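Below is one structure; the comments refer to it alone.
Apart from one protein chain that is not included, each protein chain of the complex appears where it belongs.
Chain nomenclature is as follows: A, B and C, assigned in order of appearance, with residue numbering initiated at 1 for each chain independently.
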Amino acid sequence: MDDMYRDYILDHYRNPRNTGDLPGATHTYHDTNPLCGDEITMALRIEDGRVADVRFEGKGCAISQASASILTEDVKGKTLEEVRVIDRQRIFENLGIPISPARVKCALLGLKALKGAAWGLSTWPGEEEPAGAAKRTGTE
Amino acid sequence: MDDMYRDYILDHYRNPRNTGDLPGATHTYHDTNPLCGDEITMALRIEDGRVADVRFEGKGCAISQASASILTEDVKGKTLEEVRVIDRQRIFENLGIPISPARVKCALLGLKALKGAAWGLSTWPGEEEPAGAAKRTGTE
Amino acid sequence: MAVVSARSTLPIDVTRIRADFPVLSRTVHGKPLVYLDNAATSQKPRQVIDATREVFEEYNANIHRGVYEFSERTTAAFEGAREKVARLLNAAATREVIFVRNATEGVNLVAYAWGREHIRSGDLIVSTVLEHHSNFVPWQQLARDVGAQIAVIDVDDEGRLRRDQYAAAMKRGPRLVAITYTSNGLGTVLPAKELVAEAKAAGATVLVDGAQAVPHQKVDVRDLGADFLVFSGHKMLAPPGSGAVWGRAELLERMRPFLFGGDMISRVTVERTEWNELPWKFEAGTSSYVDAIGLGAAVDYLETVGLDAIHEHELRLTGYLLDRMREIPGLTIYGPKTLEDRVGVVSFNIDGIHPHDVATIFDAQGVCVRAGHHCNQLLMAKLGVPATTRASFYLYNTTAECDALVGAIHAAKKVFRI
Partner (left out) sequence: MAVVSARSTLPIDVTRIRADFPVLSRTVHGKPLVYLDNAATSQKPRQVIDATREVFEEYNANIHRGVYEFSERTTAAFEGAREKVARLLNAAATREVIFVRNATEGVNLVAYAWGREHIRSGDLIVSTVLEHHSNFVPWQQLARDVGAQIAVIDVDDEGRLRRDQYAAAMKRGPRLVAITYTSNGLGTVLPAKELVAEAKAAGATVLVDGAQAVPHQKVDVRDLGADFLVFSGHKMLAPPGSGAVWGRAELLERMRPFLFGGDMISRVTVERTEWNELPWKFEAGTSSYVDAIGLGAAVDYLETVGLDAIHEHELRLTGYLLDRMREIPGLTIYGPKTLEDRVGVVSFNIDGIHPHDVATIFDAQGVCVRAGHHCNQLLMAKLGVPATTRASFYLYNTTAECDALVGAIHAAKKVFRI
């Protein structure tokens, strides 16, 4: 487990970067994972086709919050083209920890909110699960 | 199989006793086994509480037709009280052959029509299956 | 009567296949089992039995949302089965496959969730006299409730659909066409693709009952062109409790759910509920996930043998049996006279013996067939009989079993002194 809940993950969870209101935000999107109640709002200020600033607000598990926090660091200053190619693999690499199938939705919630903010899209290149992966949904 | 389709069964099937119209019938009842399309009409002439005459008409499998034919022979002349006590066991004894669970409904169709004729009842003492017996119904 | 192995000229290796089915080596009344009731349900190979037992013994947990390894494994096996079914049918997307108990529930799902929304008073529903009750009664009841009409297309003397009547019905602008692919009563294979095309051209929504087709031949939903297809797993080597509705995603997306409860929701408040995504929107409560995993294993098995080979094998058996039966006097054989439009099912009557008596005598020989109306009362009315005796094949049947059936027919005639 120390594999997964490493110091930097817990640090991002407890001290998330780039949080709070984003004055002058040009794009904002709120997304939730209703299965666990995780919520993330991503706000972007896009200037000249670049992410001039990014902030998020959220609550939820360590994985979703750390993942979103790391993602904001990753996208700041990037062009929209560079942002577009961020895929699930990149998120996993950013996290640098093993993500079990049940936790994939947690890890990707920030990306989903980001893409919603940037494009208002509900699908995002590279966000889809690869064939063969089982999706998670909620029952007992 | 020769156990089951004995000469007297086939004889009752091919040359059913007491068939045709019953002039002066006081009680008539038609019943079907929709699973196989078997049909039987029982007609009784009750006089002074006795079965003065009985006739049936039907079509269907050898078991249902032979059983009805034998039953008519059994009840002729009986009092209603004597008729009332005829139960499934009596039918099986009258038939004198092994009846597998799937054929029970065939064997009892005549009794069902008879009781319907005599009492217009849908249950008959002793007709119910004993606890533990599975009923048959129709699907593929 | 021993069941001998199939000759090497047969398209599949029946001896090897039979070894996979434990039940096929059982005896009935001291005779080797000759199982010819496959249109009712199929037997199961060890691979399917083991797949279901493995879940229970190795990693069982409830699917979806479980944040632990067993639940992840069970979920992966369940969703993997869905992908296998989607591939088998060549569905455009895995989410077009909804697991249901059986074909019957599938038709009802469409009748409730699509039909009650779209079929209005005065609308026309087109059905056929070949339909199993499961693809007729739901529409009859819907029509009754909303005041729609049903046109029941007839068959000709050989049990082929009356294309003239069908074409005429299409001119009346039906809202829904609900037809079977293969008749369980006669073995008639309908020209489903053509019928679907005519119906689509007429503007109808089309449901195809694939219960007797998906187990026995390659069915490609994209090629077929219908809107919905239903089938049952238990008729294709899988456990009862498995089955699917395939539907076009655009339609399924717009449909309101049918059953409400756990797993099919995304958010519930006192006032309102938001639905889950496809396909889970239609899968309320704990699915029969072990049955579905069994269906996945059954699909693997069928694809390994090959559905084209299975179809060819059944064609040969059907031809062989029809030839042998035509030699026997006093038989009425129903359905098409040629193999062109029929497969896998031979319905018949022995003159002077009721089908129930036939089946009882066959049983004493170890030969299992159906006797009855086969949930085809409209067809029985058309044939003018209350019931027929029906033999139906699957991949593990042999010509020796056809011979056993022929022997049983002679035995029945002997018992009845005919």
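Definition applied: contacts are C-beta pairs under 8 Å (C-beta built on N, C-alpha and C of every residue); 3 or more make two chains touch, one makes a residue touch a chain.
Keep in mind that what you see is a predicted model, and the values were worked out from it rather than measured.
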item: Left-out chain, listing which of the shown chains it touches; value: A, B, C
item: Absent-chain contact - pick from C:R18, C:R101 or C:H216; value: C:R101
item: Touching the absent chain when the full complex is considered, from C:A249, C:A309 or C:C368; value: C:C368
item: Selected from C:G122, C:G147, C:G173 or C:G285 as touching the chain missing from the view; value: C:G285
item: Which residue of B:H27, B:R55 or B:R103 touches the chain not shown here; value: B:R103
item: Contact set of chain A toward the excluded chain (per top definition); value: 1-2, 4-5, 10, 35-38, 59-63, 100, 102-103, 106, 138-140
item: In chain C, positions touching the absent partner; value: 22-23, 26, 28-29, 33, 35, 37, 40-41, 43-44, 48-49, 52-53, 56-62, 65-71, 101-105, 107-108, 111-112, 132-138, 140-141, 150, 152, 232, 234, 239-241, 259-263, 265, 267-270, 272-273, 284-291, 356, 359-360, 362-363, 368-372, 375, 377-378, 381
item: Chain B, residues in touch with the chain not shown (by the definition above); value: 34-35, 100-103, 131-132, 134-140
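We take it that only the chains that are shown with their structure count from here on.
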item: For chain A paired with chain C, centre-to-centre distance based on mean C-alpha positions, whole Å; value: 45
item: Between chain A and chain B, centroid-to-centroid distance (C-alpha), Å; value: 76
item: Inter-chain centre distance, chain B versus chain C - centres from mean C-alpha coordinates, in Å; value: 37
item: Numbers and ranges of chain B residues touching at least 2 other chains; value: none
item: Interface hub residues of chain C, defined as touching at least two other chains; value: none
